[in-house]
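Let me begin by handing over the structure; questions about it come next.
Yeah, one chain of the complex is gone here, protein chain that is, but the others are all in their spots.
On to subunit A.
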């Protein structure tokens, strides 16, 4: 591997541009986080790489758009993935198209459908934010990609899926306070695609919400 250059430092690690077998790829390197105890760091880093790799493959098998996985090196804490360089973060997409409401709502609908597919296959992402959803422009409608599966896991529990959506809801309302209607179309598409089974997740979401709001906060 050569021509390695840093793209960004996310919360999970550093992301580099590189060449791999002649392809443009990105390398995600989970470097040692010296702030935490070495044993804990080692454990978490390994767990997250495994979680990410497993979910990327699982998503790919069921037709959810994720970057293709090319290589894993647990020892070096690196994974090599497809470079989606023409895709942008949903966060950026929403900021840039603030004026075009229908385009933003259109994206909400696409995201809702993808999440329904994710949860129908019992994959819980664990860190759904508009930074971890990518939008790739295409001649028809834009394509939604999911990334950053480090906190993901497999579960068929309604509770886990509802919390997954709650995390997204909170991230959206904090990051995009003026995106009226975005979450509504997202839930609608989720319900539509998910059918009866996922409708119960949305009902559970109501319960999770009141838990958050009712929390005592003093001190």
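The rule is short, and it goes like this: a residue touches a chain if its C-beta (ideal position, glycine included) is under 8 Å from a C-beta of that chain, and two chains touch if they have at least 3 such contacts; residues count from 1.
Please note the rule applied: contacts and distances are computed from a predicted model.
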| item | value |
| --- | --- |
| Among "N(6)-L-threonylcarbamoyladenine synthase", "DNA replication complex GINS protein SLD5", "V-type proton ATPase subunit e1" or "39S ribosomal protein L13, mitochondrial", the UniProt name of the subunit that does not appear here | "N(6)-L-threonylcarbamoyladenine synthase" |
| Residue touching the undisplayed chain, where the options are A:69, A:107, A:171 or A:186 | A:171 |
| Option from A:4, A:40 or A:203 whose C-beta touches the chain left out | A:40 |
| Listed residues A:67, A:112, A:126 or A:194, member touching the removed chain | A:126 |
| Subunit A, residues in touch with the chain not shown (by the definition above) | 9-11, 31, 33-37, 39-40, 43-44, 91, 126-129, 131, 151, 163, 167, 170-171, 174-175, 177-178, 211-219 |
